[in-house]
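Some chains have been omitted; the remaining ones sit where they do in the full complex.
Naming follows writing order (A, B and C), and every chain is counted from residue 1.
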Amino acid sequence: MSDINKVVLAYSGGLDTSVIVRWLQDSYNCEVVTFTADIGQGEEVEPARAKAQALGVKEIYIDDLREEFVRDFVFPMFRANTVYEGEYLLGTSIARPLIAKRLIEIANETGADTISHGATGKGNDQVRFELGAYALKPGIKVIAPWREWHLNSRESLMAYCEQHSIPVDFSTSKKKSPYSMDANLLHISYEGGILEDPWAEAEEDMWRWSVSPEAAPDQATYIELDYERGDIVAIDGQPMSPATVLEYLNKVGGANGIGRDDLVENRYVGMKSRGCYETPGGTIMLKAHRAIESLTLDREVAHLKDELMPRYAKIIYNGYWWSPERQMLQTAIDQSQACVNGRVRLKLYKGNVIVVGRQSDDSLFDEGIATFENDAGAYDQADAEGFIKLNALRMRIAANKGRKLL
Amino acid sequence: MSDINKVVLAYSGGLDTSVIVRWLQDSYNCEVVTFTADIGQGEEVEPARAKAQALGVKEIYIDDLREEFVRDFVFPMFRANTVYEGEYLLGTSIARPLIAKRLIEIANETGADTISHGATGKGNDQVRFELGAYALKPGIKVIAPWREWHLNSRESLMAYCEQHSIPVDFSTSKKKSPYSMDANLLHISYEGGILEDPWAEAEEDMWRWSVSPEAAPDQATYIELDYERGDIVAIDGQPMSPATVLEYLNKVGGANGIGRDDLVENRYVGMKSRGCYETPGGTIMLKAHRAIESLTLDREVAHLKDELMPRYAKIIYNGYWWSPERQMLQTAIDQSQACVNGRVRLKLYKGNVIVVGRQSDDSLFDEGIATFENDAGAYDQADAEGFIKLNALRMRIAANKGRKLL
Amino acid sequence: MSDINKVVLAYSGGLDTSVIVRWLQDSYNCEVVTFTADIGQGEEVEPARAKAQALGVKEIYIDDLREEFVRDFVFPMFRANTVYEGEYLLGTSIARPLIAKRLIEIANETGADTISHGATGKGNDQVRFELGAYALKPGIKVIAPWREWHLNSRESLMAYCEQHSIPVDFSTSKKKSPYSMDANLLHISYEGGILEDPWAEAEEDMWRWSVSPEAAPDQATYIELDYERGDIVAIDGQPMSPATVLEYLNKVGGANGIGRDDLVENRYVGMKSRGCYETPGGTIMLKAHRAIESLTLDREVAHLKDELMPRYAKIIYNGYWWSPERQMLQTAIDQSQACVNGRVRLKLYKGNVIVVGRQSDDSLFDEGIATFENDAGAYDQADAEGFIKLNALRMRIAANKGRKLL
């Protein structure tokens, strides 16, 4: 194990990754660089500095990546109306490639030859971290402690801390959640515990970012979102940066009981798992983006996007953000958004996101043609006969030749 | 116009199609056969008999098609989780091929050479009726009065009635809705009027099948749906026929403010139009079907279905139910449902359909493998390394050769 | 018919379009502008000038569009390895959008309000011309004489000429081919005549651009094609313009009996038709482009392209070159070609195009990894076990749960 020199670790400051710091130092006799990012998980990142220092770490990176996260990852993904398996808004999946990218950048800056992370060997996140790392720096080495060590329970981790005098005081920390959680500006997720029984209803006190629909206000909230090239640039007329947009929508969405999801998903590593997610802002963005597209996108472009979306979602879910196929699809998706400009008006009420209006200078909606009233000859109804007859021709020929459909 | 002998008309008993009866008799000097179907539109169909008789119609068909509609059209469509353009549950689209089929059957029974319908020349329904008719009976003739005549306003229709002594008393009928509406067991739709401005919010008193989320009960309703081969066969343990299932879900859904949708869609004839829909039962079925599939469907089958769905939805929307490509896709979709059996538990609350549990004897969810706890060796985490490395190989080679992803 | 002012006609100088000039002048009392393009059909275009003048045409456009045709239409299409229905290289389809574009440009220049063409009402070409025209100039009017007039045989056309003293001497023209033909730099096509029986073998003397494989040289010809960003830029080391590339390949291909195809295709208007095609250069380009991509394209990008190709081909075949969906796909296709650089070596022999070598500075082929010999640890065979096990996991779980595949 002597060929490891310096390791950049995705470090949260929590128990698990603190143990990893020490375990890496001991097992590989290597230097550890910690990297802690604020991607909107809602916890202070600065305390990670002291913890890392106490573990003897000399190179400590603490970055605020919130704007980059939303601008370069979340927003591009939402341009595609991306949903995995009909339900999951990819809140965890979309954050991993950013972490992978920063790990590699820091490895390049610090001359590290290895990266490490705290993801387990059963999940998707290991795949996402490592595919990204390999794609961006093919010679990088990866250490995934959870696939190597035998500290497979909280008890053994605590014992390891004691044994190695890890000077981090977890004893006073708040009661450990029974769930495995992940959070960033797009969502918070819950797995494990009673959720491992897909028949068991999630407990109300599990949810952290949103009130229940029941507890939400009895009065609806209306908001207006302004779009430019498929991205939200202002809310209620107020220009906002990408991260501010998402923070705002999380707040107003969470307050109105919006964005909870409870699902069984198919992991890339081959198993089904049950997860609960809160994605208040994302839930609003998905609905609103479809609404502005409904007005501004050509029909065939919209249908093409719909057919490509599941594949695009799968690419992201499986960890291939940093891949040529994702880039090829992104090029097409971004091109389609040139005229996705305008305003969407939404009513938020007790878990519901209701589109109540959409308008755009780039609207392709033509009242003059669509109207039930007199259209002054804009549309010649007689055209429909030829349209139908030629579209029916192949089926008429087939029926004439004796083919049966019933 | 002498080559028309006998016409089967899709007859609602309302003003428009009553005028059509007389107009066909006069313009084509032909016999008219009326066909009125109960597909769950919520209006009595029997009164159509007297109206038709009064118009001199001798062959009058009045059918209750509700079970056939749900069993052979709605249920097969929901096996595919079908949604058009991300929003529309195809409530109108899916009823048309059944009407087309009956029109042709009746034409065959009565020796009619022509069918007729009351759909306009701007919409999708004319296409759906006529494609179906041509596909099932290629030599059939079609008369679409709205594409031919000049009675293009309510006033001119009323004048025609008076002029031709159409003995139907519309004067006492309730105030005409400002909307163009269509209803069947799956949904009711609204178009026209103020909806022609996509920025205008629909008025509360437009909606007929559901209470608003605000007006829905403060107490949630829980229901359990039992699936067999992808179809609901029982609710809360009570076996039910297809139409009964949908009626029940409409009632409980509508009572809980579920199923309203307001959208701009792309018509097959080339224009965008704005529509509002109430699909209470369908909204519940879509969510629940995805939930039972999440437990019982193989991942790759589920993904394949997701990628095929937009195309399948488009086929139905555009009126190609009676086509070989729909049948080819249906064969695959139906095959995929062999193990989609089990139970889904839902919480219905003020517009929300919340999945709170799913279980199945055919579940592919393996707690023993998915668990965060000790899995007793069911899954070897070390396998993940090789999995990731080989999946990364093509990208590592590319990066080694100098390809850039950033 | 008085609302037509000036018509731009796609004019070949032949009998049919000469009759159309006069027929337009007479029927619509309008001015006619002729447009004749050299797109490599192999016939002089300059003689069209005198013929048009003799018909009283004042504005005569004669353009050499060969380079634009290959550079902006043929080459972009070949980047996608485009084939319609597994066989047809879209030789006719790809020329039509260029003609449509020029017709509209000339209409804009000359103040014409209408375009016209000589395509029949049964074929795809009318659709391609008119969709392009409408997409580029939505208010344009279109006259399609073959859909309007009653001159539906050669005899009636000849009679019309005599009657209207059309001063074009066709009497001395060479014997009329029994086939309906179309030619441009990409191909020549044959329809009609004995080809209307799909069981009848095409007669050897029908083919014009290629010798039969039997008559081709007994000695193979080797050529090397250089690619940049997916396009051929040099042959045998000789830099060439796009049109020169295609001319060269047509010559060498035709001389070696390459590029004949005999097929039954599905027209957009709903019928099947039988056509024979000679596409010598295109046949070579398709094979060679796949070869250079096989070396330089990422696997998943290549597969994505393969899955999108049939849809892209259909878009072009159906006449939607000038559409937002074609442009969206083109953006993705073009992006994929950034590294499709290098050289392909081909052996041409009696109808065969045989790839015998490919090389590239952007090659992703890694001999060091692919070798059957010692790879010095570049690839760890042990990784394959984990790769296989995790890929098998979902199927093992299913089998454990009793699912059957046999």
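In this section, a residue touches a chain if its C-beta (ideal position, glycine included) is under 8 Å from a C-beta of that chain, and two chains touch if they have at least 3 such contacts.
Please read these numbers as outputs of a predicted model, since none were measured by experiment.
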item	value
Number of identical chains in the entire complex, 3 depicted	4
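Note that only the chains that are shown with their structure count from here on.
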item	value
Distance between the centres, which are taken as Cα means, of chain B and chain A, whole angstrom	32
Chain centre separation (chain A, chain C; CA means) in Å	42
Inter-centroid spacing, chain C versus chain B (mean Cα positions, whole Å)	40
Per-residue overlap in chain C, given as positions that touch at least 2 other chains	298, 300, 390-391, 393-394, 397
Touching residues on chain A, where the partner in the complex is chain C	266, 269-271, 298, 300-301, 304, 311, 320, 323-325, 327-329, 331-332, 335-336, 390-394, 397
Residues of chain C that touch chain B when the two form their complex	298-300, 339, 362-364, 366, 369, 379-380, 382-387, 389-391, 393-395, 397-398, 400-401, 403
Of chain B, residues touching chain A in the complex	81, 85-87, 101, 120-122, 126-127, 130-131, 134-139, 144, 146-147, 152-153, 180, 191-192, 196-202, 213-214, 218, 220, 260, 262-266, 269-274, 290-291, 294-295, 299, 302-303, 306-307, 310-311, 314, 322-324, 327, 345, 347, 349-352, 354-359, 363-367, 369-372, 374, 379, 381-385, 387-389, 391-392, 395-400, 403, 405-406
